[in-house]
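Excluded from the complex is one protein chain; the other protein chains are retained at their positions.
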Amino acid sequence: MYEVPDGYQQEFQDKYGVRTDLAIEAHEVIVEREGPPEIPGVIIENEHTEHANICRVTIESELGAKMMGKMPGHYSTIEAQALRQHNRDIHQEIGGLLANEIKWFIEQSGLGPEAVILVVGLGNWNATPDALGPKVVGELMVTRHLIQLSPPELRKGLRPIAAIAPGVLGLTGIETGEIIRGIVGEVKADAVICIDALASRSINRLCSTIQISDTGINPGSGVGNKRMVINQETLGIPVLAIGVPTVVHASTIVSDALDIIGGEDPERKLQAEEMPQKTSFAVDPQAIMGSAAQPNADATTAQTAPGAMSREQKRQMINQVLEPYMGSLIVTPKEIDELINDVANVIAGGLNSAFHEGVDYDEIFKYLS
Amino acid sequence: MYEVPDGYQQEFQDKYGVRTDLAIEAHEVIVEREGPPEIPGVIIENEHTEHANICRVTIESELGAKMMGKMPGHYSTIEAQALRQHNRDIHQEIGGLLANEIKWFIEQSGLGPEAVILVVGLGNWNATPDALGPKVVGELMVTRHLIQLSPPELRKGLRPIAAIAPGVLGLTGIETGEIIRGIVGEVKADAVICIDALASRSINRLCSTIQISDTGINPGSGVGNKRMVINQETLGIPVLAIGVPTVVHASTIVSDALDIIGGEDPERKLQAEEMPQKTSFAVDPQAIMGSAAQPNADATTAQTAPGAMSREQKRQMINQVLEPYMGSLIVTPKEIDELINDVANVIAGGLNSAFHEGVDYDEIFKYLS
Amino acid sequence: MYEVPDGYQQEFQDKYGVRTDLAIEAHEVIVEREGPPEIPGVIIENEHTEHANICRVTIESELGAKMMGKMPGHYSTIEAQALRQHNRDIHQEIGGLLANEIKWFIEQSGLGPEAVILVVGLGNWNATPDALGPKVVGELMVTRHLIQLSPPELRKGLRPIAAIAPGVLGLTGIETGEIIRGIVGEVKADAVICIDALASRSINRLCSTIQISDTGINPGSGVGNKRMVINQETLGIPVLAIGVPTVVHASTIVSDALDIIGGEDPERKLQAEEMPQKTSFAVDPQAIMGSAAQPNADATTAQTAPGAMSREQKRQMINQVLEPYMGSLIVTPKEIDELINDVANVIAGGLNSAFHEGVDYDEIFKYLS
Partner (left out) sequence: MYEVPDGYQQEFQDKYGVRTDLAIEAHEVIVEREGPPEIPGVIIENEHTEHANICRVTIESELGAKMMGKMPGHYSTIEAQALRQHNRDIHQEIGGLLANEIKWFIEQSGLGPEAVILVVGLGNWNATPDALGPKVVGELMVTRHLIQLSPPELRKGLRPIAAIAPGVLGLTGIETGEIIRGIVGEVKADAVICIDALASRSINRLCSTIQISDTGINPGSGVGNKRMVINQETLGIPVLAIGVPTVVHASTIVSDALDIIGGEDPERKLQAEEMPQKTSFAVDPQAIMGSAAQPNADATTAQTAPGAMSREQKRQMINQVLEPYMGSLIVTPKEIDELINDVANVIAGGLNSAFHEGVDYDEIFKYLS
């Protein structure tokens, strides 16, 4: 339908063997593999709170976008392991941090206080790890219809919010992007905010990271399958995407395993922190492989040495492990249902608070319903 | 948004004190109250099968529409008490009857075999009696996306079907009609079929009657609240509506009670059949009331005699019983969840069979997914 | 299975034509019909807060039980129209009032801080008005399994709570009472708290009243059908029942309508407050009926005068309106799904707070999971 600009993501994936929807992870991969953390046209800014790190990535240049495998734009990432604890106080705090980021994006987009925002819960409510979007929509304070009916003096500061969880292609026969574009036209929305379950590279980030970006949703990202881009270009209005990794692709896990045994640690940074002395590494890949320690390994051997396992060879090995499902296999924690409920609460709370600042929702609700 | 032509329905309701979404019931009411069954511009045709009666009402004239409180057009009604039995064979048979009616309407609309049909499940999946539409959509064979991907030789006879259950105004902040119109434009649908839970006048028809009409969905009808008309005029394409009464308005029940005691039997026909001798009527309203038998009742008294209870008086009495909910109170059988599951199955079966005639769905599905 | 002592409820129902699961309503009916509010062996105590009235009914004598159609015991009723508003602050306040009542009942039952309590969510999660119990159970802080695993120093003040929503007879083939008794024996529960959706007589009380009693659940009460008593006698341990009216039986509505036209106001008290001058009553039943105003109405007429409509006549009229469903028809507001979600939150909050007083649940949860 549209020319799909996801070449970048695929290129990145092919180059590094890593599938991730998080800009912060793409950055990490490059730094790990390519060395010093200077990527041209990519700006990183970090902020720390008691329970969270906020990392803001700005991709300014085409080159940066190409290297990162992500569209140019802003990516805010809230990392909080505490999201996985069932602690309401901390959840509320993180919801507040999220609200701040959302407000920043709304301001950036130049949306006034009466702009109509359509929130879209992407994903499949029948498949737990993909149900994040519909769950958030179910907890949202929807106000567009109330505002149309309410007296002007009550509308002050209350933003008109509409919401929909349209379901996935397999259930509707319609690309989600088409449904959104149709509704956007009807309700004359000024912006769209999509909520989606993402795939991360790192198990560690499952349900503990929230990414907000102004680059929209790209095909092939997320837990489900999407073919149509949902962004400012295709919809004609700003598109904010809020995503939480709920799965890791099985191919990522297998790739990690191959890397470990091949001597490439999939999470070098972590390792560096936790295991300062290489010699104390419990499982020494070199020792296991044997070969790398061989000083007289000739050039031919070196070509096929573990570290140099070709991309094609690796791809084939991954295929071999994951047949017959390959692409569609996902890894998720058993307790994903509880984790998703908690993080959906946090996102809905963040959105409600960002949208209806300083307005007593209960008041107007009481009046109107 | 649109000028809402529901004056007819309201007028009918005010005149007869009866709220019904079924044309067949509107007709019954008029015949009961006004006498001989000749309504100008209204044609009735009946057909009987072992387990069902099919009644086809055509409203041809403006006058007929006004009298019936229903838009001009065709209304097919399948009445089958067996729908309430948990008998799969009979359900399948009724599904076949429904498929025939749907096919007739599709032909009438001049839709070719490759016309795109959008099925819309109206209603609220969180409220059992209003969940009929979403349930039907969940069981539909959706093919539009498959057909776009499949080789031409496989497309033969397979109709492109899309489907959505958009949720109700309170959850989305958007009129359902707006959502549908937006999607219709995007997918270039050639027709819309809406599935909705209806309100009937008669308890006897709950979950035992299916109405198919080409007049669309009117505001104020159905179990939920709607304000925007969904019909050919507002969408620009044919709109078929399939509805099943799942509730009776509480005001209808109360009105019936008042009528009984006032001597007006709410279902005169039934009474006529079952109680040929007025004197053998178990509960004689006249005897109870006493007054009507009084020969010396003067004119003033007569004005307010039970039979002559004014519409306004009746309305006030109904209000008195139903405060503080009044309009929103519905009457439904306890076992509504099972009844709705069964009838949703029948409707989904009827639609699937009408859409993909003579095509082995499994075949194409196997090939494509 | 057990000798079912529901004769009282049936007797009351036959006598007054009123079906209610609320002790407070039974009391009202008697006062309305029989006059001065002195029922032997029945003690009433009222307390008022900003948003709620708490009414505590104690039935001390067999005679009082017989008159009230309710088992002897304590009934606390929290009435709060604010429960129907979507206002979290007020909901939290009412949850606190509920917690106080629950704590009183727990103390009365002589349960120590380490007593195991089994919470049972009665009802059918597939039928919205009957889903209250399962919804409450879904939001409960269940701790029994955590306490068994936790170090003694963390157990302090944390009560072992187990919970189940067993589903209804039609889904399990087993009486709910049997399931509970089986589990009680296994987990050595010291008390059972049942949560159930009730039927009230008054529409006004739907989702705005919470009843807590120590008399258990009786057959025939609630929204669903029950045949086995669930109380201290059948389970051998204290049984607390928390119920909220979510439906009114359709027969009650019809009966009210018949009473109104017959001159018996179903809610005399309300009328007395709102319409001090009889002559200003918008719809004067007497005027409508005519008969009662007739001074020369003889004794025979009086017998069948509206006010004296016999129970049997009334029963037949109700049947006539509600055929073919009769007993199983329920009246409920359209927006019942939202009302139930709110009240389920309030009850779960009240239970959690009553159970785990002064304990930081998050703390122990963090430690254990």
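First chain written, first letter: the chains are A, B and C, and each begins at residue 1.
Heads up, the rule we're going with is that contacts are C-beta pairs under 8 Å (C-beta built on N, C-alpha and C of every residue); 3 or more make two chains touch, one makes a residue touch a chain.
No experiment lies behind these values; they were computed from the predicted model shown.
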Hidden-chain contact residue, picked from the options A:L83, A:I253 or A:A344: A:I253
Residue in contact with the excluded chain [from A:S76, A:T128 or A:T172]: A:T128
Chain A residues touching the omitted chain (full complex): 124, 126-130, 170, 203-204, 206, 223-225, 250, 253-254, 256-258, 260-262, 266, 282-283, 287-291, 294, 297, 301, 304-306, 309, 313, 316-318, 320-325, 328-338
Interface with the unshown chain - residue positions in chain C: 137-138, 142-146, 160-167, 169-175, 178-179, 181-187
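Note that only the chains that are shown with their structure count from here on.
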Distance from the mean Cα position of chain C to that of chain A, given in whole angstrom: 47
Residues of chain A engaged with two or more neighbouring chains: none
